[in-house]
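Missing here: one protein chain of the complex. Every other protein chain is in place.
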Amino acid sequence: MRIGVYVCHCGGNISEVVNIDEVLNSLKNEHDVAFVKDHEHLCSKEGQEIIFNDIQEYKLDKITIAACSPQFQGPTFKTLMERAGLSPYLMEMANIREQSAWVHYDDHKKATDKAKELTKMAIAKVRYNEPLSKYSIDIGKRTLIIGAGIAGIQAALDLADSGIKVYLVEKDPSIGGHMAQLSRTFPTEDCSACILSPKMADVPENPNIELLTYGEIKDVSGYLGNFHITVNRKPTYVDAEKCTACGDCADVCPVELLNEYDGNLATRKAIYLPTKIAVPHSYVLDTEHCLGLNPLACGKCQEVCKADAINYDLYEEEIEFDVDTIIVATGFELFDAKEKPEYGFGKFKNVIDGMQMERIIVSSAEGNPLKDIGKKIAYIQCIGSRDKQIGRPYCSRICCMYAIKQANLLKKGMPDRDIYIFYIDIRAFGKGFEEYYNTAQENGVKFIRGKVAELMENPDTGKIIVKAEDTLNRQMIETEFDTVVLSVGIGPSKTTENISNMLKLARSSDGFLQEAHPKFKPVDTLVPGIFLAGTIQGPKDIPDTVSQASGSAARAIRLMNQGEYFFDPLLAFVDEEKCDGCGLCVDHCPYNAISMAGKTAEVNTAFCSGCGSCISYCPKDALDLHLYTNKQLLEQIKEAVINKGDEPRVLVFADDMTAYRLADNVGNAKGIYSPYSRIIKVPSSCRVTPKLLLQAFHYGADSVLILGTETKSSPYPHCQEEIERSVKIVHNILKENEISDKRLFNTTIVTVMIKKFSGIINTYTDLAKTLGPIPLEKREKLLKDLGKKIFGGSHE
Amino acid sequence: MSKMIDLSKEADEFLKKIEELSGEKITSCIQCGICSGSCPMINEMDLTPAQIMLMTLLGQKEELLKSKSIWICASCYTCTVRCPRELDLSKVAEALRQVKLRLSIDRIDINKMDKADLEELPPIALVSAFRKFTG
Partner (left out) sequence: MKIPYYPGCTLKTKAKNFERSSIAVAEMLGVELVELPKWNCCGVVHSLTSDDLIHHLAPIRNLVRVQEMNEEKLVEDEFRLVTLCSMCYNTLKRSNLRFIENYEEREKINSIMEREEDYKGNVKVVHFLEILRDIGYDKISDKIKKPLDKLKIAVYYGCNLLRPKEVGIDDPENPDILETLFESLGAEVTLFPYKKMCCGSYQTVLDKESVADLTYNILSNAKEHHAEIVVTSCPLCAFNLDNRQEIVRSKHSEFKAIPVVYFSQLMALAFGLNIEICGFDSNYISALPLLKKKGYLKNK
């Protein structure tokens, strides 16, 4: 075997801390290593050419690169391997930048020692790498879009125009979403309905779009190129083809209720047109409030309908279809200001929220105002945003601008209105926004810097008393207003929880769906073939939503145009010679990817997610996982602990999705932690088996940490339960051998917990120091009768 | 003429001291002023609660320790439950009071109190006042 080893300076990022020469010297006599080289920038064209030529010239068959995190340049070097005619999986990277130079810059010697060992660990692993190929699946041109607000509509039209078959599912009876409710848009003051309605009208006209309104995603199964979708579609009891939207039915309907579309400021009937610009343009019967779909109970609407469009004998339909990709565009929910009772929303009639003001502005322009708002108006910003008290620490990004827009429109309508905006910070970050903010100031809107503390209602007049500090002037304000508008923020739509569970999408700490990478994959998710569009990913305004929707459409097209899709072969496999056909693994795979083929188990690669949890259940060591085999992990463990000398050793199994990335983030943030730690990347916490853990202690680890992803964000929701089971087994074995079970710790983290990461590593280093090394005789015993210890007697 | 503030090492040390005593991260304050708007004692105060936060951040020890506000705070926690950064201003006020009280500079002297008041006041008032106003 000829392994070429390369050590990167990273333009000083590494070499200013790590002594590169020392690292090179320590490696050159390693078994199987053909030679070691260093370079200023291995990822540069020149660096790549050196590796490329070496592979040809020296007939190298494997490569180890000690440089940055594989999250960064891994793909570059994999492509290079392919170009040089080798399997991309015959290369391993040692992360000596994020895991050494950037976190141990306070101790160059320790950083150098660790860099040596990390590289040796990578060499130890690459020795057992196999020339695997990417595996591919066929992918067609069909997309499901969930949600038909402006994001869903834009993505649907872009895809359909590119020849993609689109299924557009909307939970409401009409498409259009929140944008259909708005008065005008900032900063240009276009009439929202006017610019939206032509787009809405295009949707049913497009032959490539199948519009499923009043539909709910009931189930999603399968994977990229082969998603199977079940949609439940509620009947509207009105045939949209026949309905002429004449409104006779609503005229005779005896049921009157508050109209949510108008912010509950107006009423509608039980049979109603969802909006004036509704698409499909048809009346809808709201069964929840209808007296009964029965001519005996009422039946007035059916009687009066000249088009004969109303039919009570309809039932919920279940529609099934297959798609290749999915775009989630389920949008936002306005913050319910009742959650902040100190502002009296829902109690004081002259306290309204921003959306109600939108409807008031629209209705006033139509000459029929929904409410008299008087002349003196106050806006309170950041209601339901930037507020930890209610678990919403983030900025909703649209409220400053919509308040400014409304103030401008109100001023335009009646210049002598006295309008005050109470703000914390005005965030006018978009194109033309600052200028628009200026316009408001020029229009005489008064901006007061201070968050209103509470509102009181004058019991006699109903006017609203505002209490706030003018923080720039350090004076208190207590004044009456005719109307107070709460500039409510936005949160992820109510369906998010359900959707994220169904599609196994991660959520960020603010509850919105998590993109695959905040900079470079802002519309991708970690699930291949599923993309995000619009406010479900985070608060944004209309232009950003539309750009993102077009972006997600383009990303989906890019995938589907390739016709096939390549995956890393992160797949479980069975060693048929070792498998005794016990079938334990079959029962424990949550993806139903393992079945019995004759006398041995077999993995269905289409369903295997690569979590590795099955391996813990195999008493015969017959199951394993490509890219992270038992042998590869064991060799890394041995390399990490055997030569520790007098130093303590904390072994960290870090899952790919969160913990490994967090370690990179800690590196980026230059957060220092104990140099006695060694991180081994695993695809998931549950890849770590009891046997590997015991081997780690056996070979000399003083403490072992398993860091994984929170269940709610994990692509492997069963993972924590599985690893906890394994940890329990090992804890018991440790205790039986009189070894403190504190030495093994499993927990979940999130990628932003930079301080916590360092804290955990340091705590367990201290613990390792306090407890001291495990005596050799105890360690020796750990691997005895392992099968019996882990699996009980039945398998021995 | 407006007053000059010196962003000195001592100023930073004072901030650190108050942060440690109070356990609150004063630099997290976004100066929204909701504390001041919520304060029932605001009419009696020379510095508003938000101002106290900013002045502590700037380490304006002298002005803070001679201010009336830190003694006026009644620890009613209205600001505590409203602060969008979940800062506990009552702890900051207590820390500022303690800086003074720990130098044995008491705010209250029982011997100088009005006899009739002492007769009238319930123990709950006297004990809490002594707890807040003596070192």
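By letter and in written order, the chains are A and B; residue numbering begins at 1 in each of them.
Convention: contacts are C-beta pairs under 8 Å (C-beta built on N, C-alpha and C of every residue); 3 or more make two chains touch, one makes a residue touch a chain.
Predicted model only: the values in this text are computed from it and were never measured.
**Q** Tell me which of A:11, A:131, A:163 or A:341 is the one touching the absent chain.
**A** Of all options in A:11, A:131, A:163 or A:341, contact with the hidden chain holds for A:341.
**Q** Which parts of subunit B face the unshown chain closely enough to count as touching?
**A** Against the missing chain, subunit B presents residues 20-23, 40-41, 43-44, 71-72, 74-78, 80-81, 88, 90-91, 94-95, 98, 107-108, 113, 117, 120-129, 131-133.
**Q** May I ask you to list the residues on subunit A that touch the chain which is not drawn?
**A** These residues of subunit A touch the chain that is not shown: 340-342, 456-457, 459.
The rule we apply is simple: only the chains that are shown with their structure count from here on.
**Q** Express in whole angstrom the distance between the two chain centres, defined as the mean CA positions of subunit A and subunit B.
**A** 43
**Q** Where on subunit A does subunit B make contact in their complex?
**A** Answer in residue numbers: 342, 382, 386-389, 424-425, 449-454, 467-471, 474, 476.
**Q** Which of the residues in subunit B end up touching subunit A in this complex?
**A** Touch list, subunit B to subunit A: 30-38, 42-43, 48, 50-51, 81-86.
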